[in-house]
Every structure is written in C-alpha cells, then in structure tokens.
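These notes concern the structure reproduced below.
Only a single protein chain was left out; the remaining protein chains are all shown in position.
Chain naming follows the written order as A and B, and within any one chain the residues start at number 1.
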Amino acid sequence: MATQHSRSAARIMMAPAVFLLLVWMLVPLCMTLWFSVRSYLPLRGGDQGFVGLENFSRFITSSAFWPAVQTTLIIVGGVLVISIVLGVLLAILLDQPMWGQGVVRILVIAPFFVMPTVTALVWKNMFMDPTNGMFAHLWRFFGADPVVWLTDASVLSIIVIVSWQWLPFATLILLTAIQSLDSEQLEAAEMDGANPVARFFFIALPHLSRAITIVILIQTIFVLAVFAEIFVTTGGAFGTRTLTYLIYQRVLESQNVGLGSAGGVYAIILANIVAIFLMRIVGKNLDN
Amino acid sequence: MGHITLKQVTKSFGEVQVIPPLDLEINDGEFVVFVGPSGCGKSTLLRLIAGLEDVSSGEITIDGRAATEVPPAKRGLAMVFQSYALYPHMTVRKNIAFPLRMAKLDIAEQNKRVEAAAKVLNLTDYLDRRPGQLSGGQRQRVAIGRAIVREPAAFLFDEPLSNLDAALRVNMRLEISELHQTLDTTMIYVTHDQVEAMTMADKIVVLHAGVIEQVGSPLELYHEPRNKFVAGFIGSPKMNFVEGEEAVKLNAKCIGIRPEHIGVSLESGDWKGTVGVSEHLGSDTFLRIKMPGVQEHMTVRVGGEFGARHGDTVYLTPDRSKLHRFDAQGLRIA
Partner (left out) sequence: MARAVTTQRKALNTAIAWSIGLLIFFPILWTILTSFKTEAEAIANPPVFLFFDWTLENYAVVQERSNYMRFLTNSVILAGVSTILGILIAVPAAWSMAFVPSKRTKDILLWMLSTKMLPAVGVLYPIYLLCIQLGVLDNRLALIVILMLINLPIIVWMLYTYFREIPGEILEAARMDGASLKDEILYVLTPMAIPGIASTLLLNFILAWNEAFWTLNLTSVNAAPLTAFIASYSSPEGLFFAKLSAASTMAIAPILIMGWFSQKQLVRGLTFGAVK
C-alpha cells in the first residue's frame, strides 16, 4: 500500500488540514505570547512596550487570581465527582434489562445536545429564580424560604448546571464501556462464587477504569473552558469567576490585553498538562 | 502480450530485506505459481509486479517496456485479491464494469464486455445483486470477471481460493485452469498450497525467505528437486529424510525418499519398524512408522488397503532408483 507515488500523494492530501491547523495554532499562540510580555492597553494608550514577565507575576499576585483558581478547582472537581459517580450508577442501571431502554437512553442523553446558553438561561430562570422558579415553588411547598440560588449558592448552582450538561456524556461513555465488558468474564466470576457487589468492585470497576480516566481528562479540559454558562447566569459575579472568565474579563471587558494574555498562557499550560495524559491514553490506543 | 521480466529486484521494509536480489522470467501465456511457506515473500513479490509496492532496487519489464516506475493502473495487469476486494456498494454489473468505466469506454461496449464475462463465469443471473448477497464462490467469480474484462497482459492472483471451503476450492481450481486454457493469457498465481501449485502450474517458483529455491515444471520439481527445501515442500505427504549411518552408506549427508517410493512388507525388507498410526483413505493407506536406528518416524504410502495396525511390525524397502541424496549444504547430489 505504500509506493513512492502514493506516499507523495498522501503528503499533498494531508497538507491543507495540517497547514490550516498549524496556522490556527501558531499565529494566535505567538500573538498571545507576544502580548503577554508587553504592556498593551488598547483603550488607554495602546502598546506601551516590553515589560518582561511583569504581566505574569501581576496576574498571579492580583487579588482576583487565587479566588479564581479556587472557584475553578471547585467547579471542575464538583462536576467531575457528580458526573462520574452518577454516571457509573446510571450506566449500570441502563445496562439492566428493562422495557423502553432506547427511550430512557435518549432521555438521559438529551441534555448534552442543548446549547449552553439555553441550558444556562433555563436553569437560571425557570428553576433557580427566587420568586417564580421551580425550586422556589418546591421550597415554599415544604414551608422553607426560597434560596436565592445564583447569589447565595452561586458556585453550587454553576456546578449543578454544568453537571446536568456533562452527566449524559459521562453516562454514555461509561455505558459503552460497560457494554464492551465480556459477559463471560462476569459469568466466570459468578461461577467462582462472587456476589454482585464483589463482581462490581473486582470486575466491572477495573474494566471501567480506562473509560473513567478518559471521561475525567476530556471533561476537565472542557469544563476548564466553561464560558457561556457563567456569562449568561452570573456574569462572573458572586464568586463564580473562574480562570477562563477572569482572563476573558481582563482581555475584552477591561481591555488589559497584556495581563489577560499572560493569563491565557497560564490557561494554555494548564490545559496542556491535562492534555498530555489524555494523549498518552489515546496514543496507546492507536498502536493496536 | 504478458512477458514479464524481473532483474535483480529487491525489496526492503525499513531495515529488513524481504526479497534479496532476484531474477525471474515469465513467458507469455504461461501459468506461473509462486509457492512457499507463510511469510516467505510471495505476496510481496506479486505486489511488486503489480506496482502496489515500489521495488527497492532492480528492474521490472512488461512486454519489453520498463515498468519499474509505472503506476499500477498503467501496467496493464489485473489482480484478484484473497479477500476478493469487491466494491460492496456496487452491483455485480457495476463491479465488473468498473475498470471499463475507469478506462472511459462507452456504455454499449462496457455492457457487451460485462455480459460476455458474466456468461463465461456463469454470473448472468446475478448481475444486479450486490456482493453481499453472493456466496464465496460467486464473489470469487465476480473478482475474476472484473479482471477479465480489462483484457490484461497478465492476471495476478493472491491466494484466491484460501477463503473457500475444500470442495469449492477444487472446483474453482479447475475453473481457473480452464479459464487459462481459454484466454491463453499469462497468469501469476500465489499459493502456499503445494497441491494447487502442482495441479495448475506450467511453471512453479518455489520461494523461501524471499529467495527463489527453484524454478521448473511441476514434475521437474517432483523428480529433480534442487535441494532439501524443495524436496520437502513439493509432494504430499512430505518426503522422508534420513540422516546418519544410512546416508553415509550412500555417500551423502542426508537421503530423501518419498512415501510412495517405499515398499512395505510384513515379512522382510531393508528396514524394520513398528506401525504408529495408520490412516485408511480407501484409495491409499498412509502409515506412520517408528523406526529406531534409522529415523524416528517415516511416512509410507501404500496403494489400496493395507491391513496393518498400531504396534504391528513391518519391513520397509526404499526404491533405490527414486532415492535422493543431499550434501552438507542441503543441495541434491545428481
């Protein structure tokens, strides 16, 4: 399958995709790196020259930085815990024999296909609104005072919203993984006298560990970049300013491009650390 | 039409040289079979001729024209793959017509040739089916049909029968041989089955680790194998080899005797042994005989039925005129 002829054809056919992605990656990346070492305020004097690593240290030492890191970690961690724990349980449930399995599957997966702005608005208004939201009705029904979700429990609210979006993804992938589990293995374990709980912990869970790792990595990368859900609900107020949102504000709202770009470089490094682990797994899978 | 020459052709995959320098001449109209154990480079050699792989060095000429640099489509060869490689989304008719469509023949001519090919191959009733709705043998015939319509200079077959069951295999073997008689076109046929090689070939090329061990007609290889490898590979059951004392008596490192060239008797003979397993086929009886002192196991073929059971003592007498002697390098001593 590999003559000189086909190899050179292959190179030519790959060229557009590789070239476009290379440009798409390198040009903005270089610009971000460039801005990050300059004092650049488009609305207040423009480019004021090279400042070395000052932006990087200022970004870290600014009072908004550590709270943003904390918020980011809580949101990412919360979403991961919720979507993995519930995802495993749901996947196991959906794997059981039942009537209308296909329909239930569709119901569970649907949230993933809802556009983020809709998700955020529906939750914000129809569920979390302190006067007319569904939760307010519920709380009042039980005689409690409605919670002002997006101010008083803002981070939790964001976690709930984002988890609702990503739980289907985790469930679907874990379900796929469970279904690929060789049923003979389970039967063998059963013959060996393992009860259902033991079968879950010694056979199903180890089998799922790879899928769980992948879910963790992919969701981490995407949840780190969550934007619309915050933009639409709190606009970064009430302690919901994540790193992504902080950078967005620095760059577009306060137009401090130098500082924002330094933040961007941090975000890129952070995402790459996670991505390396993901690529290891994916790469191993490519070999066979 | 269909004269192919390979001159000092080599092929390496990375560091590994799969085909060391090799010369081969294939004459017009010949049915040539490449045979050899798995992994010896038969497919690689065929793909080099087809142009699906580049040669690492050397030259290939087809009908006197240098073909080394010519892409597969332009070599005027047709290939039948082991997996048939039919286009699953096209009907049989479209499959067979595909090479003609690529050659931009007009529709009328395409149809004429497809129908002619279908008739030869008994596919007329299946022209509007998809490959998925055909049996293995029918698929095989479609693949051959696709090759025929191009009227190629030579046909290349890569183990075309290995996916068929035994009975069908014998049938298709005959059909392909017949096709060769009718078309009178060069065919190069790869197999690891020496029975196919013996029954179909005008000329057999025995390959071993990329090296041509011997080229010749089936009977040449049977009667005058050049070395131990060919002797052992051609013929079924395998030739018996005896080393040691018995060989030294005949001035050889090793002697070989085919199972059908050994006489068996319950009373007397040159060598004494006990029957291990006896296989009764009705037409023949194969005996596996334990023979301490000469050779651990010896296979013997007796025509018709032979009443010997496990543990019986028998005496063997090889036909001296059919004995092969081999030297220390494994070459046959004439």
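Keep this in mind: a residue touches a chain if its C-beta (ideal position, glycine included) is under 8 Å from a C-beta of that chain, and two chains touch if they have at least 3 such contacts.
None of these values were measured; they are calculated from a predicted model.
Enquirer: Looking beyond the chains shown, say which of A:Leu93, A:Ala144, A:Ala198 or A:Ala237 touches the absent one.
Expert: Of all options in A:Leu93, A:Ala144, A:Ala198 or A:Ala237, contact with the hidden chain holds for A:Leu93.
Enquirer: Which residue, A:Ala68, A:Val88 or A:Leu167, contacts the hidden chain when the whole complex is considered?
Expert: A:Leu167
Enquirer: For review purposes, identify every residue of subunit A that touches the missing chain, sorted by number.
Expert: 1-2, 6-7, 9-11, 13-14, 16-18, 20-21, 24-25, 27-29, 31-32, 35, 90, 93-94, 96-101, 103-127, 131-132, 134, 137, 140-141, 164, 167-169, 172-173, 176-177, 180, 183, 186-187, 210-211, 214, 218, 221, 224-225, 227-228, 231-233, 244, 247-248, 251-252, 257, 260-261, 264-265, 267-268, 270-272, 274-275, 278-279, 281-283, 285-287
Enquirer: What residues on subunit B make contact with the chain left out of this view?
Expert: Looking at subunit B, the ones touching the missing chain are residues 50, 52, 71-74, 77-79, 81-83, 85-90, 98-99, 102-103, 146, 150.
Everything below uses one rule, namely that only the chains that are shown with their structure count from here on.
Enquirer: Report the inter-centroid distance (CA atoms only) between subunit A and subunit B in whole Å.
Expert: That gives a centre separation of 59 Å.
Enquirer: Inside the complex, what are the residues of subunit A that reach subunit B?
Expert: 1-5
Enquirer: In the complex of these two chains, what residues of subunit B are touching subunit A?
Expert: Against subunit A, the touching part of subunit B is residues 51-54, 71-72.
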